[in-house]
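Missing here: one protein chain of the complex. Every other protein chain is in place.
Lettered A and B in written order, each chain numbered from 1.
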Amino acid sequence: MKGSVFFRKRVVRAILYIGLTALALYTLMPLLFLLLNSFKGQAEIIRNPLAPPQNFTLEYLIRAYQEIHFPKALGYTVLITLFSLAFIVLFSSLCGWAITRHKSRASTVIYLVFVAAMLIPFQAVMYPLMNLMDRVGLKNIPGLIVMYTGFGLSLSIFLYSGFFKSVPRAIEEAGFIDGANIFQTFFLLVFPLVKSTTVTVLILNGMWIWNDYLLPYLTLGTSESRTLVLELFYAKMTAGQFGNPWELIFPAVLISVLPMVIVFLCLQKYFVKGVSEGAIKS
Amino acid sequence: MERYYKKWFYLLVLPAVLLFVFVIGLPFVIGTIYSFTSWRGTYFAGGTLSESFVGLENYIQAFSDEQFIHSMIYTTAYTLVAVVAINIVALSFALMLGRIKRGVGLYRTVFFLPNMLGGLAMGFIWQFIFQVVYTDLLFSPDGLFHVEFLRFMTQDTTKALFALVIMTVWQSAGYMMLIYISGLNSIPGELYEAAEIDGAGPIRKFFTVTLPLLMPSITIVLFLTLANSFKLLDQNIALTNGDFNTRLMALQILRTIQDKTPPNYGVAQAQAVVFFVIVAVISLFQVSLTRRKEVEY
Partner (left out) sequence: MNHNFRRFAALLMISMIAVFAVACTAQDGDLNNAQNQTLYLFNSKGENAEAFKKMCEDFTKETGIPTSAFSVGAGQDAQEPLRTQMNSVNPPAIFSLQGLKELPEWKESGRIVDLSSVENEEMRKLADAIPESMRLSDDGKSNYGIPFNVEGYGYMVDQRMIADLFSGEQQEAVIEGLKQASYEEFIAFCDAVTQYIETPAAKTIEINGKPYTFTAQKTERTKKLNGVFAFAGSEKWTYGDHLINVALNTVFLDARSAQNATEAQLESLRQPLVAYAKALDYVSSHAGGIKGSAKRGNDLINAANFGYDQSVQSFADGNALFLQQGNWAYANIEKVSKDVAENAVFLPIKLPITDAMIKTGKTAKEMNSSIPVYVPNYYVINAKAPKEAQENAIRFLLWMQKPENVQKYVIEAFHSVPYMADEGMKLDDSLSVSIMEYLEEGKTLSAPYHGAPNIWSSEVVGKELMEKYLTKSEWTEDDYHSIADFAITRWKNMR
């Protein structure tokens, strides 16, 4: 009896692994394509995108690294992304918490407005927004951070308010009884419980801020301070009116994505099971 | 307790609300006002803002544009298919990963990776996948299986819709998976234990514990996929650029600007407002519907 349950579990697990591996391979195909073509010249990419590189060379990666001024651009991108993320997490977690805990007409309206804002196409606010930013002297990197924070709030508040609901109020009540003020209660007791949501917020926002093109383009343009994506577009633009310098684009995309992959790998360990369960115990 | 929250409520939401008003609220209101004018992007045809009000003319023009109506229908069709597909795939990813122990991190990374690949490289890669890999290698008469539907997918209105779905599922299933995982993580383990003691099997556990407690995540993911599908632009440009009658809403609005000279931003803005209202009504309806099913402590 016990043996058959054990056996069944193993079969299920084997099937799961086979399925997951097949899906993973399918998912990896286009990325493999990127990898393969990061080591090839233009002609080789155009003629045989699927074939492995004829001779392995780091030449194209090194050139791309130089052409997009990697260290400098990375610096700008990291600066912008980090600050935006810090503000997003701070403001949206507070706001999300407040609107889940305090039920009133105001909180519902705020919630719905934030949710609805996710549906506004960027093009619909682009010109008035850029004009506004320009008038208050924020058509620069700090301004970019302000805009990212503004755009990132909706999704994050939405996520946080969804997850604060599953955080038992009992913990907070205990905090208040012990005499903690509202910020202490929030940052010391509540905030740690939604760690996996915070990580989700960080990853999801970090992703699009890192890869965004239009906002930095409209604010920073071709000035000297260029983010990674801007550098890539700039390099493409200077390569010719028509056509695409694929031998530069593929390796450049590869190296500008790498930092994000590393961060993702590091952050993932926070996706641990049973967060609130552990918290109740402590 | 309530009083305590109430006292601090405004201070806590203030920074977010201020930023929001400045970055999205105000510009959107200004944009909406512009939709009633003959705005040209950098000036108002016929003088100043107050002199250039045209009433509902831009809205009438938007609705009498066949292409705009077609793009609304096409976007809705795409959204229906994409939302279902992305959610099923994302939830399956999350559930499968919840059942295994070794290599979870690796699989999670792999499934999420496509999200990091945007912009310039995307167009080339997917053109190549659909036009060469699918068309000549996998599904051609002398390929792996012959499936005519999967060939030349970028050259037909219906096929392109599914090509877009294939591409967006690949891109965003991993993203939505993350939200499902963090939702699954917040389900207290003792609930499962309790269910097990009651003698529930895996299927009953899924329907009585997982699904109800996952409702907040489902609300979020449904909403996000809905919003993203309605707003989809880059992928549309990368794949067909609107050829073969495949313009989605966002691209249609963009083209409304580019197709005329001087560009008629008033009409484009009116289209954006119409589009926003439609999507908002559908989405808020969906949110309130799924939120009612959520369990709260």
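What we mean here is this: a contact is a pair of C-beta atoms (placed from the backbone, for glycine too) under 8 Å apart; a residue touches a chain by one contact, two chains touch by 3 or more.
From a predicted model like this one, the values you see are computed outputs, not experimental measurements.
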Fill in the blank from the handout: Per the whole complex, from A:T21, A:S104 or A:Q184 the residue touching the absent chain is A:Q184
Handout entry: Contacting the left-out chain in the complete assembly, out of B:K7, B:H146 or B:K260
Key = B:K260
Fill in the blank from the handout: Residue list for chain A contacting the dropped chain reads 42-43, 46-47, 49, 83, 86-87, 90, 126-127, 130-131, 134-135, 137-143, 145, 184, 187-188, 192, 217-218, 221-222, 234, 236-246
Practice task
Identify the residues of chain B touching the omitted chain, counting contacts across the whole complex.
Solution key: 40-43, 45, 124, 127-128, 131-132, 135, 151-152, 155, 243-244, 258-263
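Going forward, only the chains that are shown with their structure count from here on.
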Practice task
List the centre-to-centre spacing of chain A and chain B in whole Å, with centres computed as mean CA coordinates.
Solution key: 16
Handout entry: Contacting residues of chain A [partner chain B, same complex]
Key = 12-13, 16-17, 19-20, 23-24, 27-31, 33-34, 49-50, 87, 90-92, 94-95, 97-99, 101-102, 104, 106-107, 110, 112-121, 123-129, 132, 146-147, 149-151, 153-155, 157-159, 162-163, 165-169, 173, 176, 182, 194, 196-197, 199-200, 203-204, 207, 211, 213, 229, 232-233, 236, 244, 246, 249-250, 253, 257, 260-261, 264-265, 268-269, 271-277, 280
Problem - Parts of chain B lying in touch with chain A, wherever the complex brings them together - result: 1-2, 4-6, 8-9, 12-13, 15-17, 19-20, 22-28, 30-31, 34, 41, 93, 96-100, 103, 105, 107-121, 124-126, 128-129, 132-133, 170, 174-175, 178-179, 181-190, 213, 216-217, 219-220, 223-224, 227, 230-231, 233, 249-250, 253-254, 265, 268-269, 272-273, 275-276, 279-280, 283-284, 287, 294, 296-297
